[in-house]
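One protein chain is absent from this view; the other protein chains keep their places.
Letters A and B name the chains as they come in the text, with residue numbers starting at 1 for each one.
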Amino acid sequence: MSAVEPSSGSAVERFEDERFLRGEGCFVGDLELPNLCHAVVVRSPLASGRIVAIDASAALALPGVVRVITHDDVAGLATPIPIRVGTIAGLEHYLQWPLARERVRYVGEPIAVVIATDPYLAEDGADLVAVELDSDDAVVDIADALTDRVRVHRDRSNLATSYAVGRGDVDRAFAAAAYTRKERFRCHRHSSVPLETRGLVARWDAASERLQVWGATKVPFYNRRLLAQMLQLDERQVDLIEVDVGGSFGARGEFYPEDFLVPFAAKLVGGAVKWIEDRRENLIAMNHSREMECELEIAADRDGRILALRAALVADIGAYVRTTGGIVPAKAAMFLPGPYDIASYACEVRAVVTHKTPSGTFRGPGRYESNFFRERLIDMMAADLGLDPAEVRLRNLVRPEQMPYAIGSLVPYEGATEYDSGDYPFACRHALEQFDVAALAPLRGELVDGKWQGIGMACFVDSSGGGPPEYARLEIDAPQRIRLFTGASSSGQGHETSFAQILAQALGVAPHAIEVVHGSTTALPRGTGTYHGRGMVMGGSAVSRLADTFIAQLVAEAERRSGVPAAGLAYRAGAVSRRGDGTAIVSIESLCDAAGLGDEGARKLLRAEAEFAQPVATFEYGTQIAHVAIDAETFAIEVVRLLTVEDCGHVVNPLIVHGQVIGASVQGLGGTLLEQFVYDDSGQMLCGTFADYLLPTSTDFPNVEAISVDRAPSPLNPLGAKGVGEGATGAVGGAVANAIADALRSFGVRVCALPLTPSKIAELIDEAAAPQRR
Amino acid sequence: MKPPAFDYVRPATVDEALALRDRHGDDAVFLAGGQSLMPSMNFRLAAPGIVIDLNGIAALAGVEAHADGSLVAGAMTRHRFFETSPLIAERLPLLSRAMASVAHVAVRNRGTIGGSLCHADPSAEWPALCIACDASIVLQSSAGSRRVAADEFSLGVFTTAIAAGELLTAVAFPPWPKRRGWGFEEVSRRLGDFALVGVACVVDLDASGCCADARLVVFGAGDRPVLASRAVEALRGCRVDDGALRTAAARARADVACRSDHHASAGYRSRLVEALTHRALTHALHSAS
Partner (left out) sequence: MTRTIPISLVVNDRHVDAELEPRRTLADFLRNTLRLTGTHLGCEHGVCGACNVLLDSEVVRACLMLAVQADGHAVVTVEGLSPARGLNALQQSFKTHHALQCGFCTPGFLIAAHALLQEDPHPSRARIEEAISGNLCRCTGYIPIVQAIAAVAQEQRPDAAGEPRT
């Protein structure tokens, strides 16, 4: 085989694109199976109430309706859906059963499932299922929830968990500080809202007693294990298959009630059942996130050197605890100090349940919230002390010589942690230069062309990887037909290309020779999945290890054949030869020929497996800067420019990394300026359509930029990779809120809550103008 | 989100459509562009027994230009036609410009003037545009036809002056006066969204360049478009300076009741009424001279 251009690090166009561009992608909604039935979930129209009766007779009388499943059907089998990760004491009392039993606790909670021969008929059937509910009072906000006036789970407090973390000596720091300030902040409810809604196709084959489920992603191997348990099957009877996935951003792929109900239905009817969520359901039933309040106090010296942070945060996690447990508030608490060298920190963390959609993780979970809280307070401090906000940050950022930087034990289910590597001040300075903040200084707070101009920034750190190992497997059928199986899952990250690049680079073969099979439990015996930026960090590293393993296998074989010790051999571009000789002793090509003739030994050599284990997370970081212009009359908010400088360590594919940061930034902008799940007092969610839940469009944020720097590769994996894809989202709330506060500085507004909309700005200005009441 | 079952007919003439409506009564709905009715049916908020598709009635499509300068637009004329037609750009420039704010191209390719008027969303552009142009709505039933002035047509949220058995067949626009200027301003959360507040206005100058008449319509603020007559009264005359425009804008703000919802507070909408009225009138005066 001839020498090949280096692949890892190149902006290779994606291999997976062709099928999507031709409309030949296969998403779960595209699947067609013989004798396929269709499921529709009957959901609670009330936020709180007692189930008096469910009458499915009219539904069952409809031609085409096959079955109606209620809690009684699953009672013997189902269990509450357990917490997968983020276990914190207390949360286990608020788990959700796949179907509501006795009570409903949020609008959208599944009550029954209608199975019919056609999706239209299934919906007709769902309309005919008569659910009688006795309505009860609903509790829909944090303050009310904390009083326990109305309990979401009757015999339990709404305070699902409460704990404290910290480091250093906060009391002493505050007592000695020259400057302190306390503020209350609020982050609003919004979430992933991918363009493809959730969906599953499940097929039970009674003859072979096998269950196949398509539509899996994120953590298919864990979900398979859980599903098998819940259905009282052996794991080996169950396959979870990942097809093409239309975005996840943290919310898809967790084990939801439907992940039990649809396979259960398939087993019940003894065939294939398809369930595709519609958008109205998606907005009400897919994990919400981000709703959190924080009272935050900062202590500093006169030069703005931060001595301590003291925080009390409360997360509204909705009616039940989902599979991601307490991750959101826990990570908010962990990342509250951010990339700054803050010696003392104390945080009380509370999570309350309310009669709203349960919450889970969403891109930068907890980070978005706490970056907003902290970066706002830093700007307030800077203003109070008459200091430049950028200078204050540079004064406090963890310095490279402090790496690895111990942050203490800030998460109940994780031990002591440290930021592994990074040059935080470099990223900050680079962003300031690239943005030319100095040149823009005269504009700050000024009215220019009828618009108030503001600049804001946020420095961030985020984590990736860690957790369970990832696995990879190799099968070579021909020199141009190499199949790479990975336990990592994909929902748009481009692994079919980037993983191929890694393997291609290591093996010295053309990337196009490599087909990547991802995410399905059929691909390999063990796997974990993609979340927390672990696609590249763990999955990519497993590929790297796999290459090492494969090469070592070939070298060992060459050693055996030639008698030359390994030190005298070299692997290059698909062949092992004597060093300095060049004559191949063993080659992929020759092994393929031999395997083709039935040589089992050769075939075995063309297969390899590897795993990458690294329970310690790696930390990406960066700085984001925003320039906003606010119309003086309409308060329309224009994001003149948003720039993120991020260090995600070694970059395998710059095209993909850049795309991730742009996409992450725009999603963060949507969250900050457009999106919100609004509830009324009775727990009805008012944003049930795309006319109400507003996603960003092409005309909203056309000036978003991203710069990648590789200053501090991760020492924790063979690629040197840190994750990318969440950091930029997490910073936006802080950067943009700071820019808006900067623009409106002459009004004396208090910018302490998200989202920020023109109407809310009008309210802030009116509030600031109102005479002070004592 | 699939529609519930219904029967479907596609008549070729208005008379057939009316006969079908008479036969089926309230169990029938007319399907025009489908850009409002179809979402309604997909959400199962509307569950008609029979859908009468108007897309096959040639007589309802197209715009007739009359010698006196008036225009009659068939009810099934698409938003996209108004957006791209040179005839409309020349004769009714306010409509041309306003179309760019109506949803997005895909919706404008199907949505119709008749459909929008009948749907009567308080934030929609068409009802306000028709009032600004002093258009007449032509309604037909099997008993005959009548005309309703645009400013008497929208009665509230999703409520119009259409009586049972009537079909909106056309909108008649009076001739566009020679020295007319126009203004159109809209604020929405994103391009193409329903207006939080919008203003459509026309200003007519007389031979000596004085303001003879003005019509200013505010939409999106309350439950229907509002013709802000008092606000523009003082504009009649020869000294229309910016001060007069600001006064008019302040009056419009005082006169137009605004609602609150999760997109915008009443206070914010009020502020927009004033700001957009000023901007629209400014543009109108400039474009008139």
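Keep this in mind: a residue touches a chain if its C-beta (ideal position, glycine included) is under 8 Å from a C-beta of that chain, and two chains touch if they have at least 3 such contacts.
What you see is a predicted model, and the numbers here were worked out from it, not measured in a lab.
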Shown chains touched by the chain that is not drawn here: A, B
Residue of B:Val107, B:Ala161 or B:Ala212 touching the missing chain in the full complex: B:Val107
Of A:Trp204, A:Phe249 or A:Phe435, the residue in touch with the unshown chain: A:Phe249
Footprint left on chain A by the chain that the document does not show: 13-14, 16-27, 29-30, 32, 120, 193-197, 244-247, 249, 276, 278-279, 491-494, 655-656, 658-660, 662-667, 689-691, 695-699, 701-702, 704
Sites on chain B contacted by the missing partner chain, in the whole complex: 1-8, 10, 31, 34-35, 38-39, 41-43, 49, 51, 53, 55, 80, 100, 103-107, 109-110, 190-192
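Just so it is clear, only the chains that are shown with their structure count from here on.
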Whole-Å gap separating chain A and chain B, where each centre is the average of the chain's CA atoms: 44
Contact set on chain A toward chain B in their complex: 119-120, 123-124, 127, 278-280, 633-636, 674, 676, 678, 686-687, 689, 691-692, 694, 696-697, 699-700, 757-759, 762-763, 766
Complex interface listing, chain B residues touching chain A: 1-5, 39, 43-44, 187, 189-194, 196, 262-265, 267-268, 271-272, 275-276, 279
